[in-house]
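Missing here is one protein chain; the remaining ones are kept as they sit in the complex.
So, chain A:
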């Protein structure tokens, strides 16, 4: 086997100053399936976007078969034989499968598209690579896994020899994943090289030959898959021993503060992503939701916090139905919310730290002068206090938030939410992509808030986090609760894994205990 591709010391800095990749080396052997793993925000997608010509690296070089290449668009990458299947499909729903596949490389008859030959070409290709598909179907009518096949065929039609698959299994069922893996093995046999992005370690063990691990913008190692265990991989991915112990006393739960009663949610694509979920959270306890990402957790949180409306079902805070309340009214009932994605939802990047601290407090009398003017003195006093209390590293409270590191930005978000007058905290991925110091600090704050009598709902993709922090645990799979554990400290990680993967499922009675009646 020979080296087909080499990315040499790639650094990518986005305008605005986010360092997404720092001197990353990445190399591919011809005919291998190479896994690229790392937590969200580790820089995998950026690296692949550079390889596919969608982004230009700030520094570094790319070599294809030993020759330096310079790409300015995806078109260039395709011409060099590099294809990419995106996590979010890039297809035209109103066109047929065949039309989508030839789009941009049309076989023409005069000035018109030669539909018959497009269909023939599609058929031929789909038989050759054993990716069965009906070329005449419209893309809007076919299933997700078929759309994925269309994407793969599209890349192959353009002559891709290197195929980048960005989290291809995230949207598939276990059976579809099996099928995809068989097809990928076939592609490998026919001489294609595949880059497989995933954070599902067992998939990588099963499918891939080598893997590159990324953490916080760096490549932290290249290994042969059969030489490392899943534990090793996950340790390298998060950069520390996966067990971070937390001291906490046994919970003293009191009355129910949040009740979720039979909620369902059907997303824009008509898929039921939350199915009949019921549970409750009491004062003085942390209820954790464990599960592979994308199994309905985000939607549940968005429904509880008022950012989405449930298709069916009720959410009660302090016994009050909140389905028809605005976010502001829900917050006024005493709910704070640490959002999943701090950059997307948690901050206003160009505004100062102090202005970010008051986004849910600025209306209160405390911060106003003469009714409608903001009291800047009091605001900066509050900001200084929170910067100290939450250990935010910055020169001044007037600095724009985007100038802080990820961990410090998260501390600003946590500081704001934990300092508002609340007793119900919705905490989603509180420590994702931040440094160990900040992680420990934020986890301790969460336990402290519990001890002060808050009801806390915690969602985390970090299994260790959700197991050590939570007092009781809910496990989700495909939009429904598949397990409830009243005492999180008695759950074994392996056992939890089986529920998360949907192998095990508790009985209805057992699951109903989550309601705490």
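Simple rule for what comes next: contacts are C-beta pairs under 8 Å (C-beta built on N, C-alpha and C of every residue); 3 or more make two chains touch, one makes a residue touch a chain; residues count from 1.
What we mean here is this: contacts and distances are computed from a predicted model.
A.B. asks: Between "Transcription regulator PadR N-terminal domain-containing protein", "Simple sugar transport system permease protein", "ABC-type transporter, integral membrane subunit" or "Alpha-ketoacid dehydrogenase subunit beta", choose the name on the UniProt record of the chain that's been left out.
C.D. replies: "Simple sugar transport system permease protein"
A.B. asks: Quick one: which of A:103, A:172, A:307 or A:515 touches the chain that's been left out?
C.D. replies: Considering the complete complex, A:307 is the one touching the chain left out.
A.B. asks: For a quick check of understanding: of A:331, A:411, A:432 or A:450, which residue touches the chain that isn't displayed?
C.D. replies: A:331
A.B. asks: Tell me which residue among A:227, A:247, A:268 or A:395 touches the hidden chain in the full complex.
C.D. replies: Among A:227, A:247, A:268 or A:395, only A:395 touches the chain that is not shown.
A.B. asks: Taking the entire complex into account, which one of A:151, A:285 or A:355 touches the absent chain?
C.D. replies: A:355
A.B. asks: Determine and list the chain A residues touching the chain excluded from the picture.
C.D. replies: Interface residues of chain A facing the absent chain: 11, 13, 15-19, 22, 58, 216-217, 305, 307, 326-332, 337, 339, 344-351, 355, 358-360, 362-363, 368, 372-374, 376, 393, 395, 403, 405-407, 435-437.
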